[in-house]
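So the structure is just underneath, and the comments pick up after that.
The complex is shown incomplete by one protein chain, all other protein chains being positioned as in the whole.
A, B, C, D and E are the chain letters, set down in written order, and residue numbers restart from 1 in every chain.
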């Protein structure tokens, strides 16, 4: 199995509800370093999984609605703890849509899975990986 | 599948028996940068795999008996080469016990696997990954 | 000249006033990875610049009032853009106080300078360095 | 499952054919940071997956024919886009041969898989992973 | 003294003349990870050394003529070994011009120095630092 992974980052504010979060229940923020890996069992006729430049664009498009936002105020996240784990899945869903619909410049059925990794600091990160079909 | 990974480090001394180890048969030491990933197919009601603060504590507890030790003198390791690989499994066993018994603050049956990664230098590392059940 | 440097990190929310900041004028946040270096022309009788454990504590104490805070709401920062650069100086002032008053466990006059580095992402960071006397 | 991973690097020149590559159709180059992970379900009698020193040598041998080369001029790559993905597979094949034939100093049947990761920059990398048998 | 540093990267091909370069006399290439630090004794009225977004643009502009190029074929480098050290100075000169002429969005006389760091691999890098005035 082949994979290609690109990375980017965003800076956001948010707060969590639930005692388990301790001081993170207060409004705080994070620099999220985000990596997305696209998996495929075969390279295309150019010898690539997906075009790296296109992968960077698709990742930037998925991150743009979150960049410099207070996630607590985004209607789509109302009532949700926007944890690092939650965001790996949120981004997976958007990137999976892009991949399945050919947004990476390759027939989506030739891509088998996606993994989204979000690092909130050098000491903690989360990821979500799932098949596309 | 979701995963959350936290990291910490220890400094230890040890030596190895076996010609394959060359100069590492002498007493030497290492800074081990240790990462543990907890896997779960589902987030809990707070939107997390496990509490990151708790994960850091559980990892620190697993590392504490090794920190600043000469591993050659620990009775539990008598007759054993405490290689990087061996330590990934030793730590897995302790962390798996903690995870299965609810030590991460989540019903252990909701956690599916653990991966322990130990880097001995920027150029070499090992990991052990296995299901919890 | 000798130096010893330790690192830690915090997660905060804030916003900036001024067109130059573009989208960062909105409330957002950051993970700040902070490093502090203590400089001295001579090692003490133990062979160290300062005790690394003590340096970690002093850094943690300097960061604690900022951790998990919305910096816009802290009275001490009222009317101030809490930029990465500003924070390097804010932390320098606190760490310099600690160093001068012996808080690092060494006569402050034996320490000559401090450098505080704050990384807001893998692609951008700032630092402030100045003599202590 | 256990894994041991070592890393090394090479500097090469090459160019790509295909509009998808944009400016990378011109002769350019890259520093490739290469990591190879050897997987095994069991440690050997020394407590290792493979000897790390031997792993470094086998990786260096696999990289040597590429180091400081213009890949466009190597007969074995004629008519091929030597993309990052392609190189992960090229290196996998050589490292798999070494592993299967005992070149790592362990009966190749005790090694189950190999993963080769090639980073072309801090922001983009590819990998290829496959079973050995 | 304050500093703000941003980073970017380019991929280039080149070769060197001189026995000291050994195999690097052949056409090969590199990923250069480039960082530029702007120094100033004082923050401006916004609380910054320079606008980070502007700094990224100015760095990108300085790198653009080199990106995806065979440096051996650029007329401006004819008869020159485009070593990592040489490139730190080449980039310094361009960035210093931008800084002095206000290209960073701040009166150039308020900027005191620039440091350009170019990493050719995780194990080797060079930098050039000089005052602007």
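Please note the rule applied: a residue touches a chain if its C-beta (ideal position, glycine included) is under 8 Å from a C-beta of that chain, and two chains touch if they have at least 3 such contacts.
Nothing here was measured: the structure is a model prediction, and the numbers come from that model.
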Touch partners, limited to displayed chains, of the chain removed from view: B, C, E
Subunit B residues touching the omitted chain (full complex): 9, 11-14, 23-24, 26-33, 67-70, 120-123
Subunit C residues touching the omitted chain (full complex): 1-8, 43, 46-49, 51-53, 56, 105
Touching residues on subunit E - with respect to the absent chain: 16, 18, 20-22, 80-86, 88-89, 122-130
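Heads up, the rule we're going with is that only the chains that are shown with their structure count from here on.
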Chains touching both subunit B and subunit D, listed by label: A
Proportion of interface numbers common to subunit A and subunit B (over half same, under half different): different
Residues within subunit D bordering two or more other chains: 122-123
Arrangement of touching chains [line / ring / star / complete / other]: other
